[in-house]
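So, chain A:
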Amino acid sequence: MISEALVVSAVLFVIGTIGVLTRKNAIVLFMCVELMLNAVNLSFVALSKLHGNAGQVFVILVMTVAAAEAAIGLALVIAVFRHFGTVDLSSLRLLKG
Partner candidate 1 sequence: MNAPNVSGMLMLILPEVVLSVGAMITLLLGVSGADAGRSHRAAMAALATAVVGVVLAIGMLTGAPLAPGTTFIANDGFRWTLTALLCAGTGAAVVLTEAYDRRAGVARAETPALLLLAATGMTLLTAARDLMVVFLGIELMSLATYVLVAMHRTSARAAEAAVKYFLLGAFSTAFLLYGIALVYGATGSMQLEGIGSAVASGAKLPGLLMAGVALMLVGLAFKVAAAPFHLWTPDVYDGAPTAVTGFMAASVKAAAFAIFLRITAEAFAPLLADWHPVLWVLAAATMVIGNVLALGQQQIKRVLAYSSIAHAGYLLVAVVSFSAEGATALVFYLVAYTLATMGAFAVLVALSDGTDRPLVRQDLAGLRERHPWLALAFAVCVLSMLGFPLAGGVGFFAKWQVLQAALQASVPQQTLAIVLVLSSVVSGGYYLGLIAPAFMQSPVPAARPIPAPPTGVRAIAIACAVVVLVLGVLPSSLTRLAQRSAPSAFAGGPTVATTIQP
Partner candidate 2 sequence: MSAAVLLVALVAWPLIGAALIAVLGRSGEGDSSSGIDARTLALGVFGLEAVLAIVLAVSVHATGSAWLATADAAWIPEIGARFSLGADSFALVMVVMSALVLPFSLLATWNEVAKRRPAYFACLSAVASGLMGVFLARDLLLFYVAWELLLIPMYFVVGVWGGTAAPRAALKYFIVTTLGSLLMLVAVVYVWNAAGGISFAYDALAAARMSDAAARWCLAAFLLAFLVKAPLLPLHSWLPDAQREAPTMGALALGLKVSTFAIARVALPLFPAAALAEPMRGTIVALAVAGIIYGALLAVVQPDLKRLVSYASISHVGLVLLALFAFTPTGAQGAMLLMINLGITTSALFILVGIVGAQRGTFAIESLGGVATQAPLLATAFIIVTMSAIGLPATNGFIGELLSFLGSWRVYPVPTLVAIVGVVLAAVYLLSAMQRVVFTASADVRPFRDLDLRQSIAMGAFVLAIVWLGIGSAPMMRMLAPAAERIAARQLPEGRVNFQGDGPVALGTEGAR
């Protein structure tokens, strides 16, 4: 049961990673990162079955942090949109070289 959960978690994590790698839209990218975080959460939950409840506590922590992260991230995306009129990451090329 645990190993299945871990596999699912790993698959989810990889899906999220692939999303990050292939998408250019900042919001979508961020969503993919969130997916990765949640994939980890799944692992934690599964592992706490093995090792006690520390993992579950961690999940709560991660969710809290992710929420804060989301707030900041979305605010930053808005700021970018204001300046660039787009949230396509490949269009953000003021800083390079």
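Regarding candidate selection, all candidates are chains of the complex that A comes from, given by their letters.
Some points to look at:
Following the convention adopted for this analysis, a residue touches a chain if its C-beta (ideal position, glycine included) is under 8 Å from a C-beta of that chain, and two chains touch if they have at least 3 such contacts; residues count from 1.
This one's a predicted model, so the numbers in the text were calculated from it and none came from an experiment.
Note on this complex: chain A touches candidate 1; the remaining options among 1 or 2 do not touch it here. Put simply, chain A touches candidate 1 in their complex at residues 6, 9, 13, 16, 20, 26, 29-30, 33, 36-37, 39-40, 43-44, 47, 50-52, 54-55, 57-58, 61-62, 65, 68-69, 72-73, 75-77, 79-80, 82-84, 89, 92, 94-97.
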